[in-house]
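Here is the structure we will look at, set down as structure tokens.
In this view, the complex is presented without one of its protein chains, the others remaining in place.
Take a look at subunit A:
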């Protein structure tokens, strides 16, 4: 059936996760080797030859960086000399340490792989399609939504099939539409850090917002102290005129402290109960859903949950950004059954359903 064959070709070129390889130019002895990040199918930006990985939209991240650097810079230049002399030189030391920690954790959150799941190879995808067909039986153009149920610690969890990545998502994984990747233990996509927050960088994210809360409160408190001490010497209005930078810092800190401290508190609760932001928002483990609904991933007590989230083993990146793209491994022989219908993505199927007439029975 020529229609089947052309759709088969369409299917394999659609799900090919590798760009065209040097196989087309056999006469060339040495072909430049590409690193895997150059052929990465998701919507990410890479820097430093694949060492740094960020989301596509990074404008808000630069805003975060500027806010932190400017506020801290003003604090160290305009407030610290006075405070070091009048009170104690420990203030700029502690401030400096906090600032470096905040910056370090921010960069670590923004630049690291959040736990992206690599997309299925064509052979894997074909194998999964076959298994799904066997389970469903051939039923025509639109197969039912693909889910698998699994019982984890007594709770039934639905695993969804990702049409983009062609895999059944592991529990707690979710597909980020902004980055176009499936991320393990997906928490949320944070525009302030310019990256997704997932299994591999959640602890850095938490450390970042926690240390930023302390830094914001620290700066706020000591700038107020500076202004008060100055006011004792020369009156309130003169104090403000003498140190205008302090006014800016107070404003920035005042508006930030509510959101950042609130966020830290929220994430402390999430860590203690071993939930992701995604699960909390959906109310996946809320008792409102049913009497027997509980979180199957929780270790039972808050302390173990905290240790697991913050001090657990750090899994390595699964996408091997700096590895080299290999020439295509020999593929399997094309399958001969009429499974190409189900191989197409849903949008392709609806397109096919609209354009190709149904065979008359």
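We take it that a contact is a pair of C-beta atoms (placed from the backbone, for glycine too) under 8 Å apart; a residue touches a chain by one contact, two chains touch by 3 or more; residues count from 1.
Throughout what follows, contacts and distances are computed from a predicted model.
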Self-check item: Name of the absent chain as recorded in UniProt (options "Golgin subfamily A member 7", "GATA amidotransferase", "DNA primase large subunit" or "glutathione transferase")
Solution: "Golgin subfamily A member 7"
Quiz item: If the hidden chain were put back, which of A:185, A:226, A:267 or A:321 would touch it?
Solution: A:185
Quiz item: Among A:170, A:265 or A:283, which residue is in contact with the omitted chain in the full complex?
Solution: A:170
Self-check item: Candidates A:230, A:271 or A:319 - the one touching the absent chain
Solution: A:319
Quiz prompt | Absent-chain interface as seen on subunit A, which is shown | solution = 100-101, 104-105, 108, 117-118, 120-121, 123-124, 127-128, 150-153, 157, 159, 167-168, 170-172, 184-185, 203-204, 207, 296-297, 304, 307-308, 310-316, 318-319, 330, 332
